[in-house]
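Below is one structure, written out as structure tokens; the observations come after it.
For this depiction, one protein chain was excluded, whereas all remaining protein chains were kept in their positions.
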Amino acid sequence: MSEQLEAPLTQMKAQARQQAAQRGEWRRLPLIESARLRWGLAIGAVIYLFLALASVEVNWARVSEGAGRAVNFLGAFMQPDFISRYDDIVAGLLESLTMTLTSTVLGVLLAIPVGLGAARNISPLPIYFVCRAIIAVSRTFQEIIIAILFVVMFGFGPFAGMITLAFATIGFMAKLLAEDIEDLDWRQVEAVRATGASWWQTMNHAVQPQVMPRLIGLSMYRLDINFRESSVIGIVGAGGIGATLNTSLSRYEYDTSAAILLIIIAIVLLCEYSSSHVRRWTQ
Amino acid sequence: MLTLSGVGKRYPTGDRALTDIELTLPKGQVMALIGPSGAGKSTLIRCVNRLVEPTQGSIRLEETELTKLSGHKLRHARRSMGMIFQEYALVDRLTVMENVLSGQLGYVGFWRSFLRRYPQEAVVEAFRLLERVGLPHAIDKRADALSGGQRQRVGIARALLQSPKLLLVDEPTASLDPKTSRQIMRLIRELCAERNLAAIINIHDVALAQQFADRIVGLRAGKIVFDGLPSELTSEMLTTIYGEEDWDTTPEPMDDDATNDASVNSPYQHTMKSVAAGGAQ
Partner (left out) sequence: MPVSFTSQGLPVWRRRTTRAQWLQYIAWLAGVSLFLLCWKMISDNTMWVFVEDAGRQGADLISRMTPPEWGYANVLWKPMWDTLNIATLGTALGIVMAFPVAFLAARNTTPHPLIRSAALMVIVSSRSINSLIWAMLLVTILGPGVLAGIIAIALRSIGFVGKLLYEAIEEIHPTPVEAISATGASRMQVMNYGVLPQIMPAFAGISVYRWDINIRESTVLGLVGAGGIGLQLNASINSLAWDQVSVIFIMIFATVLVSEWISARVRHAII
């Protein structure tokens, strides 16, 4: 019923708009056609904004007190101090870098079976659910939460950090890998299967060539992410440069903090630059 | 009305696109610009409205020296030159009406155009133009929902809404089928006659150029090698422009078409109907 009514109705509306345009009255078509929904959404957004802003408590006295620190901090960026905590910075940085590398390698190696298991088109249903659950848990919780748990289990130090990052890498890589496998060109797989290849041979000859370039690109990207994350999990005791940064901030040694931040930015830039090279080289 | 003298363009890479172009276009004349790909046709018309900066020479539109303009004055000069593009160059995600009204951008301020509050006369004129090109029913369609010929009509309406004195037309038919190409060329021709507009039309199709232009200019490697009436364009001339080829054995598309396409010799009303019908499909 309503469909039958709608067709002439839209036609009438279109005609009315044409006549209006002929008289020189024309307005842009609204993004959302139904006026009620449009206004409802707009009013809802305003109310939400009002409530949300009202619940933000700002202690202006504290802010003005902190303003001086902000100036100090910006000043510190102009003259970062690499020297006075040199040993701490180098130790933290080395720890971060080793954690980054080992966790990425381990994470990617473990992500491959999980990714295969989470691809609906090649794995049986029970395995699919288990692998998807692993991915969901690993992706939901921030690295730092996982780090807290692993520090409790494995004790303070880079080992807990490494396990944390490897775990987070599994979720990230396995999800993207599974999506890739689900999208792959199925004709190639069938062609290889048609030759009488076993499951392993099919994986090696039909699936691996199709997903490999992206897998390498994603691993490089994850290496970059892992380094950035390794700079924060130190806050909860999982090793790396984050601990050094946290200490310097709580001591208000802004010049050292600025130096550490600049090093992090430089390394991330370097990572990004080299990963774009590696990706070009693998494709 | 439009005078080019000594116009040259050299790209930063060192390629010379145009050398010493001398050209005068009187009011109301439709000029076809032919020549092989890479001869500098597109560069030439883009130099006129300064989408490409000429590196030497002067270009005058009536009393205005175009090469020296900048900022506000350049905007004013550009709005008096309507441009029609090869790939239509419509903004796909805007509606047909918004695309046509964008021809008014040189006349209205930023906030008016941002809020789409165009003056009433502009909307009336835009709708009249859409009727003229046969698309009044499509005002609220998105540009990417139209066919190639329809899009080119929207492009024409947009250019005309600028109330130009001059039309710059860059390969209007290159992406269209032969029949639509002819309809579009005829439409441009008629609109120029109605409004007494001068036009420079870049075109690959020599037969179309001969049929629809008052004057033909041949460009080769950035230099004018022919300038005359369509009837003066002989096979020898074509060889000078395009290089060696057996021009005479090519079937004349005009004659060929005239037998098949009844609308060619029909009176104006009839043509308009077929244009409108083409638009409605």
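The first chain written gets the first letter, and so on, giving A and B; residue counts start at 1 in each chain.
Heads up, the rule we're going with is that a contact is a pair of C-beta atoms (placed from the backbone, for glycine too) under 8 Å apart; a residue touches a chain by one contact, two chains touch by 3 or more.
The model shown is predicted, which means the values in this text are computed figures rather than measured ones.
A.B. asks: Sort through A:Val130, A:Leu149, A:Ile216 or A:Val278 and give me the one touching the missing partner chain.
C.D. replies: Looking across A:Val130, A:Leu149, A:Ile216 or A:Val278, the contact with the absent chain belongs to A:Leu149.
A.B. asks: Among A:Leu29, A:Val105, A:Val130 or A:Ile216, which one touches the chain that has been omitted from the display?
C.D. replies: A:Val105
A.B. asks: Which parts of chain A face the unshown chain closely enough to count as touching?
C.D. replies: 48, 52-53, 55-59, 62-63, 65-67, 69-70, 73, 94-95, 97-99, 101-102, 105, 136-137, 140-142, 144-145, 148-149, 152-155, 157-159, 162, 228-229, 231-232, 235-236, 239, 242, 245-246, 249, 252, 257, 261, 264-265, 268-269
A.B. asks: Mind pulling the chain B residues that touch the left-out chain?
C.D. replies: Spelled out for chain B, the touching residues are 49, 51, 74-83, 85, 87, 89-94, 98, 102-107, 110, 113-114, 155, 158, 162, 168.
Rule of thumb we're sticking to: only the chains that are shown with their structure count from here on.
A.B. asks: Report the inter-centroid distance (CA atoms only) between chain A and chain B in whole Å.
C.D. replies: 49
A.B. asks: Touching chain A in the complex: which residues of chain B?
C.D. replies: Answer in residue numbers: 95, 97-98, 101, 116, 118, 120-124, 126-127, 136-137, 139-140.
A.B. asks: How about chain A: which of its residues touch chain B in the complex?
C.D. replies: 14, 17-18, 21-29
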